[in-house]
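For this view, one protein chain was removed and the others were kept in their places.
Moving on, here comes chain A:
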């Protein structure tokens, strides 16, 4: 009972937040200047053809009516039809989502493994010359715009050195039997390298700094002093005794990072021609394809909200000091 209640109240909050997001999205695109279909109605159309198109997309209904239709469709998982592709939005989002998830999770895993290890090491080397050198670099990587970092990596590793390809998920015209054979191919991994690295460099700062400050707290605890007194090796003290205790907040921050990372994808996918959801969002907005942009925004919002929920719940279950009761 005591664990069920927080889950329920959190879930209720989640629904409320989702409803707000959905409503804002609906209004945002309808308050933009100009006829929403202007970009898709060819001037050579007769008035009848134009009206047929407007009817087809339900834009002749009142705003309130459109809103309820939209909510009703959402409940059934319907995201409407893209103005530009004239195909269901949901279909397109499902096609592109796997590419985005692979990029997001691979870069986060790399960022967290590196961040956790480097953070623990830096805590151990507190007030050393290594720290004086490393900390400003970490802060700088957090401040670098992702598109700029992406372009710099492209210029160095692709244009100048020719080590990695400049875009896409595979070489032109190559075919793979299954998704699995694609994802495990050297071709795919070399295409993944640069966008993954860009996102990883950008996001390793959070786990690194978090890990470092947690470690500094843990290292002051009595059991660490005890371990030092026992004469254990630095490796055993840092990894076995310190890191395991400092890890908990870092793991919950992983969930929140997934949400931030999806926003980073918007930029990085465009730089590296990665066929994912972020790039689709950019092109949908610039082409005024409102249903598609709305759907992509919603998808990203859902992931962010869900990940926040998971982070919250993880705390409840993993850390006995925090209780929602």
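The rule is short, and it goes like this: a contact is a pair of C-beta atoms (placed from the backbone, for glycine too) under 8 Å apart; a residue touches a chain by one contact, two chains touch by 3 or more; residues count from 1.
Methods note: contacts and distances are computed from a predicted model.
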item: UniProt protein name of the chain not shown, from "FeS cluster assembly protein SufB", "NADH-quinone oxidoreductase subunit F", "Peptide/nickel transport system substrate-binding protein" or "Succinate dehydrogenase"; value: "Peptide/nickel transport system substrate-binding protein"
item: Residue of A:141, A:253, A:283 or A:316 in touch with the missing chain, whole complex considered; value: A:283
item: Touch with the omitted chain, as defined above, among A:165, A:259 or A:291; value: A:165
item: Residue ranges of chain A at the interface with the undisplayed chain; value: 32-35, 38-39, 42-45, 47, 49, 52, 55-56, 84-87, 92, 95-96, 151, 154-155, 158-159, 162, 165-173, 175, 270-273, 275, 279-280, 282-283, 288
